[in-house]
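The complex appears here minus one protein chain, its other protein chains still in place.
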Amino acid sequence: MQPLLRMQGINKSFAGVVALSSAGLEIAAGEVHALIGQNGAGKSTLIKILTGVYRKDSGDIEFEGAPLNAQSPREAQDNGIATIYQELSLVPLRSVTENVIMGYEPRTRFGFIDWKAAHDRTREILSGFGIDIDVTRPLGSYSTAIQQLTAIARAVSLNARLVIMDEPTSSLDDREVETLFGVVRGLKARGVSVIYVSHFLDELFHICDRATIMRDGQTVAVREIASTTKLGLIADMLGRDPEEIAAAGMTDLGGGKGEAGELLLDARNLSTRRMLRDVSVSVHKGEIVGLGGLLGSGRTEAARAIFGLDKLSAGTVSTHRTPAGFSDPAEAIRGGVGFLTEDRKAEGIVPEMSVRENMTLALLPALAGKFSLDRAREEEIVKKFVDALGIKLASIEQPIRELSGGNQQKVLLARWLALEPDLLILDEPTRGVDVGAKFEIQSIIREYVEKGVGVLLISSEFEELVEGADRIVVLQDGVSVTELRNPGITEEKLIGAIAQSHEGAAA
Amino acid sequence: MNGLDWKRLSRHGGLIALALLLLINILITPNFLQLQTLFVNISQVATIAIVAVGMTLVIATAGIDLSVGAVMAVAGALAPLIFLSDFAQANPSLGLALSIAVPILVALVCGLFNGVLVAYLGVQPIIATLIFFISGRGIAQVLTNGNLQTFSHPGFSYIGTGKILGLPFQGWLVLVIAVVFWWVVNRTMFGRRILAVGGNEKAARLTGTPVRRVKIGVYVISAGLSGIAGLIVVAINSASDAARIGNLMELDAIAAAVVGGTLLMGGKAPIFGAILGAIIIQLVKYTLLANGVADEVALIAKAGIIVLAVYVQQGRKE
Amino acid sequence: MLDTNAFDLRKYLQGNGQSVGVWIALVAMILFGALRYDNFTGAYNISSFLNYNSMFIAISLGMCFVIMTGGIDLSVGSVVAFTSVCVAYLSPYGIQVALPGGILAGMAIGALNAFFVIKMRIPPFIATLATMLGAKGGALVISGRQTISVDWGSNFTKFGMGNVGGLLPWSIIVVMVLAVGLWVVLEKTSIGRTVEAIGGGEDATRMMGLPVDRAKAFVYILSGGCAGLAGVILASGFGAGQPLEGVGWELSAIASVVVGGTLLTGGLGSVPATVAGALLLGLVFNILNFENGRGVISFSAYWQMVVRGMFLFVVILLQSRFSRAAAKQGA
Partner (left out) sequence: EPPPLAQKDRYKVGFSQMESNNPWRIAETKSFHDTAEACNWDLIATDAAGSAAKQVADVDSMIAQGIDVLFLPPREEKPLIPAVMKAKAAGIPTFLVDRSVDPNVAKAGEDYVAFLGSDFIDQGRRVAEWTIENFKGDKGIIVELEGTTGSSPANDRKKGFDDRILQDDRFEIVASQTGDFARDLGRQVMETLLQAHPDVNIVYAHNDEMAIGAIQALELAGRKPGEDVLVVSIDGTRDALQAIIDGKMGVTVESSPFFGPLACEVMKRYAAGETIEPWVQVKDRIFTQENAADHIDEAY
């Protein structure tokens, strides 16, 4: 049978750096096809070439039997390819409706946009995802998860023959992931093909038929999902032996072992104007405390409030060094606290700056001499962390935007580690990071915890929380409702706690 | 391959443009290869270059400063008021010092005003500085009652006409300012923070950067440098005309900064690029003038050259 | 203020917190003028005020669209001058030729801006700065450095000098029709939505598959066309093609747009509030002239500049207060 899509011998380099070399991809009609590989393997680049965001240097693309050379995402869409890009490509200032139907607005007889029909249609599309929100409000006023689902809803509603999802679940919780799977299965049933990029390998076994594995810009293997294992996929991605990997284990946070030491953070009854109503959490030396909860339950808000980013309307934060809490991030940093944001692109990297400059941004006061920064020490520190964290780059002077997502994340983690903090707040530290790097990041965190650093960990991956945290504080609608303690937490128990508190709130 | 060459070419776009301009001038402009030509150009480019350095810092934070010309006028109007006052006549050297220090101080205050509007009230830079752009010159004229102030004060005029080692004093001043601010941008914490604020303000804030103070800082610097430029103009002319000092300077300074490789989105502060940009703009002016090109045609030529120069600079991006 | 029966003020205010300030200031200024000065609300003052300010409303409308895409158009003042000269040459053929001719001339320069910005990827600030210089040079070249007489015999000057019922000049009527049209375009058509989306995130908009380049071309050509219309009004209402006119008009237009609450970073804008912004800034001049006539204080030229700057300052303070209040309420 003729495949729906065939990409062959695709080459692409950015300013001399090779991103793809002779990469290929074949998608059959009506299949769900996984595209996997480590950070920087070239998955997103391949997709962007297919959909006309980037121009390929060479190679052939055939779609439905005819050559396709899309010059813009619009052209790809018109040819029946809808895409959810890895970086959310939405317009937060505009309403939800506009973000969903823009470009395909229902018209009145006079050719004007029929707003009533547009809102109705948007509500209808979103309700397919179990979302019921005011669609006239700006999209930016909703959580990342809602935004992610909106992007998916938009792509799915385009009636494409191929839907591409580049890490669609990176900020979704289990329930929403299930909804998404339902949608993917629905697409498949309609004969629509799906390219599915994800670092959550478990997901692939639920919905994918085949997988193409990429490494270093090349396509290295194509596997039938049914006849392979997670370990096998990982081995392909890393280009290593399955046994070797099996020996190492999957999550390396390994909570519940540490003896909790001195109290580092004590946050009580936090509320803010936006979201928090009553959150209390404490962290001790050498302890990982997880914040659990559904999306939008206020985990990020709690972290922001502790870090002095958002004003408290009630409650107190005290740390062992600063009993009065922080009024801005600078104070928090001076007080030995680091905060890794969940939104790498918007709040993390300074794209035009080099890796070196990005990494030492929070460290500047420590590097500042009388007249100038201590460049020698700066480079020494940066090199140390590049080695220690295994950050892949051409040079530390490379602009950080040129790094793949996972490597950017490691640079940002290093930004905080370099401060030698007492307390680290990590909001989704492994989001969008491949298994190899995820493992590495987790073991780095572990290493620092063992040295006595306290960690407040926010993660939408229950596995990471359950296995990693010593304690989990469960949040719900801006209130901390329960606390679970390791050893003894299982995913079921966590889900149970969240569900229960939900019922409690509902009652 | 092709891309690489282009990249290399565009990185040195400014220098290539400069070389081309020099070559053209050597070929067609009478008496171009003379020391006096150099002096004339240095003295004419100095004010643009100084203001362009400040502008570069402001633009690096993703801002813009339209008030530079007006601030020049305020500083330029103040200086003669001070050294022509009875007090200064009685204490000449103190008067001279004050007539330099006070206008610069006032300029800094203007910058503080801009900075506070931008940083604390969240007013968009173009509008915040538009306020001074409109009213600053008026204030300068109110100070002088609209009168042209003329004077003859060799001490003060040294700023505009003095020479050190045969080169105009202003030239040295530009060099010192450029080196100092190159150092600030590339070697100090403040400089790094300027770039961070322009590159990603949220990230800057999260890493403990005092975003507001950094923003205020660049507007204050820009205004201070404008103040110095205002004094230079007054000193060369031995006259202060509040209605004219620094007229249209904001456009020249912005053009110089951008031709020099500053990104209007912020995050880049090539100080020597801005100086190079100022020199290119000055040379273009000189070339057209010296070759008798009519004013209106010169305007069109200038437009074309700005577009071309920036086009070459922008060629870098994918 | 437009299309009143379909206009729900409360809803508008909720959605447009940032432009509440301008409406309040506008009403306050009109009341102030009406109560303090004789003849301020007389037909003569109203009609001449509207006639003169119709030009500023026109360029502010174009500027509003450009700014919504996150761009800027510094060339409008020069384009007004340039087209006024072109139109002066066309005036013997009557307004029916000159009006479309002037608008087309303006659109042609707008198209040049669009080419620089979209194809050559030159930042709008620089691209339009260059056309500002170029158009001024062009105006001086084609006019031979002279103001160009219009033909007083044809119907050309009737457009700029005539009015309906002694109160509403033709110019303001045309500009208001344009404003309503643009309002509809912005709120009800897909190109309008794309314009606002671009300002909210150009890359994202492109990746959503929206015609970004087309929308950007549209706004620059529109802005050129609006400036062309202003050029026609200038030539026909003020009797000459004027190559030196329009200096600094771009800044007035930007100020009107911003005073109207449009974000300079793009993405949010309002057509009616832009009109209000332009009227408000025009009123400042008008009131200053009347104040001079009272003979209590005479504002010299430079005091006028100071007063205008301070006024802008106050409006912006007001606006930032209201937009904050609106942000709080929305949260």
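Note that the chains are named A, B and C in the order they appear, and that numbering of residues resets to 1 at the start of each chain.
Here is the rule we use: contacts are C-beta pairs under 8 Å (C-beta built on N, C-alpha and C of every residue); 3 or more make two chains touch, one makes a residue touch a chain.
Everything numeric in this text was worked out from a predicted model, so none of it was measured.
*Asks:* Can you list the shown chains that the absent chain is in touch with?
*Replies:* Within the full complex, the chain not displayed touches B, C.
*Asks:* Touching the absent chain in the whole complex: find that residue among B:167, B:265 or B:290.
*Replies:* Counting the whole complex, the residue in contact with the absent chain is B:290.
*Asks:* Looking at the whole complex, which of B:19, B:148 or B:179 touches the chain that is not displayed?
*Replies:* With B:19, B:148 or B:179 as choices, the missing chain is touched by B:148.
*Asks:* Which parts of chain B face the unshown chain closely enough to count as touching?
*Replies:* Contact residues on chain B toward the absent chain are 29-32, 34, 36-37, 40, 43-44, 141, 146-148, 150, 161, 233, 236-239, 241, 243-245, 247, 285-286, 289-292, 295-296.
*Asks:* If the hidden chain were put back, which residues of chain C would touch it?
*Replies:* 37-40, 42, 44-45, 48-49, 52, 55, 140, 143, 145-150, 152, 161, 234, 237-240, 242-245, 247, 285-286, 289-290, 292-293, 295, 298, 300-302, 304
Throughout what follows, only the chains that are shown with their structure count from here on.
*Asks:* Shared touching chains for chain A and chain C?
*Replies:* Output, common partners of chain A and chain C: B.
*Asks:* Contact counts by the stated rule: is the higher one at B-C or A-B?
*Replies:* By number of C-beta pairs in contact, B-C is the larger.
*Asks:* Could you work out how far the Cα centre of chain B sits from that of chain C, in whole Å?
*Replies:* Each chain's C-alpha centroid was found; their separation is 30 Å.
*Asks:* Counting only residues that touch at least 2 other chains, which ones in chain C make the list?
*Replies:* none
*Asks:* Among all residues of chain A, which ones touch two or more of the remaining chains?
*Replies:* none
*Asks:* Residue numbers of chain A touching chain B in their complex, please.
*Replies:* 14-16, 54, 307, 309, 328-330, 332-334, 339, 341, 346-353, 357, 361-362, 364-365, 367-368, 371-373, 375, 415
*Asks:* Which residues of chain C touch chain A once you look at their complex with the stated criterion?
*Replies:* 184, 187-190, 193-194, 196-197, 199-201, 203-211, 267-268, 328, 330-331
*Asks:* Quick check on the complex: what are the chain C residues that touch chain B?
*Replies:* Where chain C meets chain B, its residues are 72, 116, 120-123, 125-127, 129-134, 136-141, 145, 251, 254-255, 258, 263-265, 300-310, 312-313, 316-317, 320.
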